[in-house]
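Note that this complex is displayed minus one protein chain, with the remaining chains in position.
Order of writing sets the chain letters: A, B and C. Residues in each chain are counted from 1.
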Amino acid sequence: MSVTDYLSWGGSMQVRKQEKIDLYRLMVRIRAFEEQSFISFNQGLTYGVLHLYIGEEAIAAGCMYDLRKEDYITSTHRGHGHLIAKGADMGRMFAELLGKETGYCRGRGGSMHIADMTIGILGANGIVGAGVPISVGAAFALRYKGLDHVVLCFFGDATINTGAFHEAVNLASTWKLPVVFVCENNLYGISVSIKNACALRSLADRSAGYAIPGVCVDGNDVLAVRKACIEATARARKGEGPTLLECQTYRWGGHFTADDGKYRPDEEVRHWKEERDPIGNLARDMLGSGEIDQQEIDVIHREVKEEVEKAFRYAQESNPADVDGMLRGVYYESPTRTRNSKGEDLP
Amino acid sequence: MSVTDYLSWGGSMQVRKQEKIDLYRLMVRIRAFEEQSFISFNQGLTYGVLHLYIGEEAIAAGCMYDLRKEDYITSTHRGHGHLIAKGADMGRMFAELLGKETGYCRGRGGSMHIADMTIGILGANGIVGAGVPISVGAAFALRYKGLDHVVLCFFGDATINTGAFHEAVNLASTWKLPVVFVCENNLYGISVSIKNACALRSLADRSAGYAIPGVCVDGNDVLAVRKACIEATARARKGEGPTLLECQTYRWGGHFTADDGKYRPDEEVRHWKEERDPIGNLARDMLGSGEIDQQEIDVIHREVKEEVEKAFRYAQESNPADVDGMLRGVYYESPTRTRNSKGEDLP
Amino acid sequence: MRVMSYREAVIEALREEMTRDGNVFLMGEDVGRMGGVFQATAGLWETFGPSRVFDTPISEVAIVGAALGAALVGLRPVAEIMFVDFTGVAMDQIANQVAKFHFMTGGQAIVPLVIRTQGGVGFGDAAQHSQSLEAWHTHIPGLKVVMPSTPSDAKGLLKTSIRDDNPIIFIEHKLLYQTEGPIPEGDYLVPIGKADIKKEGKDVTIITWSKMVLDSLEAASLLEEEGIHAEVVDLRTLNPLDLDTIIFSVKKTGRAVIVHEACKTGGFGAEIAALIVEKAFDYLDAPIQRIAGIDTPIPYAAPLYRAVIPNPDKIAQAVRGLL
Partner (left out) sequence: MRVMSYREAVIEALREEMTRDGNVFLMGEDVGRMGGVFQATAGLWETFGPSRVFDTPISEVAIVGAALGAALVGLRPVAEIMFVDFTGVAMDQIANQVAKFHFMTGGQAIVPLVIRTQGGVGFGDAAQHSQSLEAWHTHIPGLKVVMPSTPSDAKGLLKTSIRDDNPIIFIEHKLLYQTEGPIPEGDYLVPIGKADIKKEGKDVTIITWSKMVLDSLEAASLLEEEGIHAEVVDLRTLNPLDLDTIIFSVKKTGRAVIVHEACKTGGFGAEIAALIVEKAFDYLDAPIQRIAGIDTPIPYAAPLYRAVIPNPDKIAQAVRGLL
């Protein structure tokens, strides 16, 4: 479904021009961040491997655009896009990738563990599926506290086969918790086609086993993603429980920066890159409808480029991670013996 | 659905009188075994706790009646009924419960670990859910070897919320393996009502999340169970993949021999014991239809009683488990370094 | 002083901390109305209601993972895993998530989370319901490991654990629940990381924890009659470990026996032996002995499982062999 199709639906949600431009900018920003990350990897500036989000930007952008700061997310090994869309600081993200003390995790965590506890990012995660129960626990805590915030839980297609996913979704469904399970179906878990890992035609159908709604959208259509996510989060906020939201998408590159992805048919890769680019298609549609002109687009790209360059410079100029401090970082030393996690001193 | 209802279906499967009597005897045997087990527990002759199958006999009997010796099963903590129905020797079972060297596990395993590798019983299991992947692996092996045997995997209602269940069922579904997942829905996992552990109305609906058929039957109607299981195993043998078969039932006693089960409403317990006794109801129906008379029934009960007494005597008269031998039982010592698991010596 | 069972002490600790801090809640299989299969949460559902004491599905991964998520959002969960044997199901959440979150996020995340569980050989629960697995947990940096042996320690340490801002696995013992002992009045805490000398002695140091403290004390009584004065050090917490108390005692006695129920190979006793060698080598008058479970799964029948685990006689015998 193209953007114009979506608008011609006459759906209940009016998408104002400025919102589209915001979404466009957000996707461009995510991609620019990833491109710089890849360059840094190739230059040997980062450690380990990176799992890039290029090609999947519409999901993070579409899902997160309407979230509150107080809403939470859990992310994955392929987390950069989620973090940026939730509002993470790209400078501190780059600093983490470069192993700097100013990085989100002070160089201890790296790409797969970036968190920002001040804006509800409960961590990327290196273990497939492990974030799902964590998201459910966060949703439980929100209800326990009587708040109407929600949790968005991101994960890939292959993750739906993990025991952690199952136990967590069942719990959320049984307890009707405010969480949206966003399945980023990019068709592969590393080299394994989802067709060889799950017999379902649409992964959203897995929801039937939990008596929760399942919704499947074109994950490269940022407006379609946005609409579906708004509906799912609204349900969640109203106490109606979780939704499984499948977003069909594709990663342009290999599984990680050291993988060429050659197990995928060339034609498939070409199709998704050329015909289903979430960024290019939104630009095309907005240009077509006259909502934006090429010059405006160029400005967005230039601004984002500067923003990313600035963030990267910040990271480069930061001090490397501090080895000595690390040795004290395993346990939290409470300021007093009886401080609770909200920082209140208890009697 | 009562037995007469079922017959009046005019279902494709003709149930001969002798088969019904066999099924009846099998259920009576299981119950008698359990009653003797309970007595032994109360007399302090067994160790640990026992999870009795009383009230659920129709499932084991109905599912296993038509199995081949070469078919496999995996069982659970509540396994005695499954083992008897698959053909295990009650003498060696009692011997195990009493911790004797002649026991199936030589007193090392106890109630929760009885296996008989010669007739395809791949073990009871003390870990909820753990048998499910094992059953799937066995089914894989059958197909690998080109055999058309099947695996029946037994587990309780509460087990469907474990990660192990999920991963295993997904695998079996994806690979279309010859396994039938038999969910014994006795409404509780220990004290927890399945309603508080799963939002589904029928647990068989969980099958939808794996694109496999889900069937729900009255688990206290041995003929209904039998029919459903015959259909599911036939599918499996034909290579059409797994089925999730929910059998609704009830355990008469507490979760284990040390539990009074008082968390359940009295009226609920009464209903199941008095109105839905799988054994009593089959007797009533057969008496009603004239297929059997009271005298024949009495003979069955007397014969079973003797059989169980004899088995128990065997156990009592056996030697206690051998402590010294135990210390050598952790690893298998191959007769030669290169013997394979089929017992063939390899070059 | 009041006398109370270990089980009651656990309940009282939970009750007091839940009363004190509304962010504390209990979750686990059968912990609600039933009060736990060992009755170690009995009465709390009645007091605090189902919003703060509730049953979960049989989903150990979700229990631990959800407790972690709740802790990250500011609650202080006490999550129960019914048997320590089942921690294997949730080992990824325990080891890779709960224990490492604080470190991996560069100190941002705070994880005030107690996993309560129980272990040890009971009356024949066999290989999957009788283990002592603390050596797995002590090999996970970031996870504190607490294993009290008396009602008074159980209460004081559980309260401290709930107030601690780090993840803790709190391992009770199924045979301790019925044991009784004096309990101090009032809101007392027992510090994490402080061993307790349960009996003083000058001839040999017995280092132990959990139920083996009771067996060791019994062994020490037997030995006392023979004129051998054993000191019994109850570690109470394995991580952090009170090495000072161990070393001080061993320097005094010159002899160390370590007693644990877990199977010997790779048990935490090895760590203690290695540490003693590192810190007090020159003070040792004899090799360090480990009295531990033999390296087999726990068998079912009583004569078999009794042959596997230590008991007062075996402990006393080992001590005699050192002197």
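Throughout what follows, a contact is a pair of C-beta atoms (placed from the backbone, for glycine too) under 8 Å apart; a residue touches a chain by one contact, two chains touch by 3 or more.
Keep in mind the model is a prediction, meaning the values are calculated, not measured.
Student: Which shown chains does the hidden chain touch?
Tutor: It touches the following shown chains in the full complex: A, B, C.
Student: Kindly state which of the options A:G55, A:G79 or A:G126 is in contact with the chain not pictured.
Tutor: Final answer for the missing-chain contact: A:G126.
Student: Kindly state which of the options C:V31, C:V89 or C:A195 is in contact with the chain not pictured.
Tutor: Touching the chain that is not displayed is residue C:V89.
Student: Which candidate, B:A164, B:V182 or B:C247, sits in contact with the chain we can't see?
Tutor: Reading the full complex, the residue touching the unseen chain is B:A164.
Student: Which of B:A32, B:L98, B:I134 or B:L200 sits in contact with the chain that's absent?
Tutor: Within the whole complex, the residue contacting the unshown chain is B:I134.
Student: Decide which residue listed in A:S40, A:N161 or A:Q248 touches the omitted chain of the complex.
Tutor: Looking across A:S40, A:N161 or A:Q248, the contact with the absent chain belongs to A:N161.
Student: Can you name the residues of subunit B that touch the chain not displayed here?
Tutor: Looking at subunit B, the ones touching the missing chain are residues 72, 74, 103-109, 113, 115-117, 122-123, 125-127, 130, 132-142, 144-145, 163-164, 167-168, 170-171, 174, 329-332, 334, 337-342, 346-347.
Student: Residues of subunit C in contact with the chain that isn't shown?
Tutor: Contacting residues on subunit C, toward the hidden partner: 85-89, 91-92, 94-96, 99-100, 103-104, 126-128, 133, 135-136, 138-139, 141-142, 239, 241, 262-263, 265-271, 273-274, 277-278, 281, 284, 286-290, 295-297, 299.
Student: Tell me which stretches of subunit A touch the chain missing from the display.
Tutor: Spelled out for subunit A, the touching residues are 46-49, 96, 99-100, 105, 107-113, 125-129, 158-159, 161-164, 189-192, 196-198, 259, 263, 320-321, 323, 326-327, 329-330.
Just so we're on the same page, only the chains that are shown with their structure count from here on.
Student: List the centre-to-centre spacing of subunit A and subunit B in whole Å, with centres computed as mean CA coordinates.
Tutor: 45
Student: Could you tell me the distance, in whole angstrom, between the mean C-alpha positions of subunit B and subunit C?
Tutor: Computed from C-alpha means, the inter-chain centre distance equals 36 Å.
Student: Going by the touch rule set out above, which residues of subunit A reach two or more other chains?
Tutor: Counting only residues that touch two or more other chains, subunit A contributes 163-164, 167, 170-171, 174.
Student: Could you list which residues of subunit C touch at least two other chains?
Tutor: Only 56-57, 59, 61 qualify.
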